[in-house]
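Note that one protein chain is taken out, while the other chains of the complex remain in position.
By written order: A and B. Residues from 1 in each chain.
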Amino acid sequence: MDFFFFNLMPYGALDLDYDKKYASANLVLPNSYYDPKEGHKLYTRYMDELEYADELGFDGVCVNEHHQTAYGLMPTPGVIAGALARNTKNAKVCVLGRALPLVNNPLMVAEEFAMLDNITAGRFIAGFVRGLGVEYHAMGVNPAFSLERFHEAHDLVIRAWTETGPFAFEGKHYHLQYVNLWPRPYTQPHPEVWIPSQGSEETIRWAAHPDRKYTYLNVYSPFSAVETFMSMYRRVAEDDYGYEAEDRQLGLAVPIYVAETDEIAAREAKPHIESFFNKFLRIPNELLLPPGYTSISSLKAIALAKREMLGGGKEMERMNELGMFIYGSAATVRARLEEFQDRVGLGQLCTILQFGTLPHELTKKNMEIFATEVIPHFRGRARQVQTEAAE
Amino acid sequence: MPEIKTETLAVRGVELTLRRAGEGPTLLLLHGANGSASWLPIMEALAEHYHVILPDHPGFGDTDQPDWMDNISDVAYFYLDVIEAMGLDSFHLAGHSMGGWIAAEIAIRNATRLKSLTLISAAGIRVDGTPMGDLFAWSPQETVTKAFAQHPFIDQMLAHEPDEAEIETILKNRQMAARLCWSPRLHNPDLKKWLHRLTLPTLILWGDSDGIFPEPYAHAYHALIPGSALEVYKNCGHVPMAEARDAFLSRLTTFTKGAA
Partner (left out) sequence: MQFARFDHIDLYDEKPTTIYKERIKLIQAAEKAGFYGYHVAEHHWTPLGMAPVPGIFLGAAAMATETIRIGSLVHLLPLYHPLRLIEEVCMLDQMSGGRLDLGVGRGISPYELGYFGITPNDSYDKFDEVLEALLAGLTNDELTFEGREYRFRQVPMEMKPFQKPYPPLWHGIGGPDSQEYAAKRGFHGVALGPTQAIKANTEAYRERWDKYTDERRAFGCQADEPMIGCMRNLLIADTDEEAHRITGPAYEVFYNNLSKLWTRWRAKPGRIIDNAEDGRKQGQLICGSPETVRQILTEQIAASGTALNFITFEMAWGSLSHQQEMRSLELFATEVMPHFTD
């Protein structure tokens, strides 16, 4: 299993009482709530943490893209990735991912990623996402065309990376007379691609295709759903495509807090992880799921269940039960991760060790204990497949 | 009471569902983003005066979405095909909200078969400095309070619990509306260049408390269509057919008689 340090860069200085007046810290919270002096400190701190992760031996450091939100301060992750490309030595620099449908010219994503791949001499992972539904409000792009644009943009990027230009790209949404990428990617045929996703059969089927074999990185799902999606990936690979998926094709991003004891971990993490779920990640359905973004049957199920997908009221203990947040002593966290590894054959773990309002000292401690008391135990460890007898 | 009959018509690979009722001059109604439900309550009353035709636009209600239909211009041209296929001539065209936008787009392209045009709380143009309401970002409750001004209507709609079939229709309509209207949001930047082509009798009806297209939009349309008539109803939201029903009926019937 490989280990990645994922920093979402939330605006940790957020006035947590904002929700008395505004429905979400995404999109609708006025940017007067952002203090650049605090922002500068946060950027400095978060970038230090990402670089520290490289020192601690993490296999990769990850950033992502979000717009107009206190949840994540990286509308252009390339800015951070560029700095990391120079300030890390061993860890892969991972952008997880660029929201392809939100850009008007996907060629720019191909270019930016090719630059990062060249600068790091291939120490780079390219992630592609559709973007959260709320970002279609933020960026003015039509969610009804999200999937079309995603696939077209993806195809354009891959072709730009792999075909000798100049060639013309004639798509429905994107048309370019000249595609002729300078620089070409360092990695051949192209950088490793990951697809962060909350899980859909369509996405999995597409990612697992033998032409692609992209790593499917599950984000923010209960572990029961993770199991479903990962076994779906393996089944699709074997039954439909005739190959055996490798562990490296299955990834999980999950917030984790490890401390000296279970009690200390619970006490230190609770306010911050609950701020993460209830203050930063809280988005009402009408913003989160604009029409056209997801299928009518999914929306219908949600409407009938009267379920707020990212409503508040989430408790740490419950999130832990669901497997959406792991916390405890090193032994506790190890046991949980062993379970994950054995049940689904997880190959990549993206640890979100800074979340919400978690301050630097606790983040650092979290990182250090994780790096010294959790990671080493998994380096040599292969997935232990359960047999009937071993109960 | 005039009977409403439902039928389908195949045009350009689309099985268009439409309702007909009444006898008299033909009135083609174009519905808005939330579907033909906004016209249905008044259809029978209209059928006393007109032969009313109320289609479900492709992708709305009972009509399926063709994968080639991407924008309002497509819808407008599609309806020109429908009008020809149905053999409609010398008829009155009325559109509400997004349907008003479609009606305007039809008319600037080819008004030869039209007798009159009525635009009700219509989308289609942008009034800089007066933002539209973002109906794609509202909860169902917010949509009601922004679209209606009068409490009997608000309360009734808030109290209504849609069943599964209704939910499915609502979601379908919203999805197609998003496809057609998301960006540029609920307008065609080029439309205002060509509204001067509307030399046929044109009536603009609006509510003064429209939370989606505020009153300045009515005046903007009025200014862009020389010779158009304008009426703004007091204490009326986005659906004058509901909240100013009697005045609406009276004005429309008078108008179309005069345009005959």
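By definition in this document, contacts are C-beta pairs under 8 Å (C-beta built on N, C-alpha and C of every residue); 3 or more make two chains touch, one makes a residue touch a chain.
Fair warning: this is a prediction, and the values are worked out from it, not measured in the lab.
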Given the contact rule set out at the top, which of the displayed chains would the hidden chain touch in the full complex? A
Considering the whole complex, which of A:86, A:172, A:235 or A:377 touches the chain not shown? A:377
Out of A:79, A:121 or A:335, the sole contact with the unshown chain comes from A:335
Give me the chain A residues in contact with the hidden chain, please. 56-57, 90, 331, 334-335, 338, 371-372, 375-382, 384
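The rule is simple: only the chains that are shown with their structure count from here on.
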If you average the CA atoms of chain A and of chain B, how far apart do the two points sit, in angstrom? 43
So in the complex, which bits of chain A are touching chain B? 136-137, 140-145, 284-287, 290-292, 296, 299-300, 303-304
Chain A partner contacts - residues on chain B that touch it in the complex: 134, 136-140, 142, 164, 167-168, 171-172, 174-179, 182-183, 185
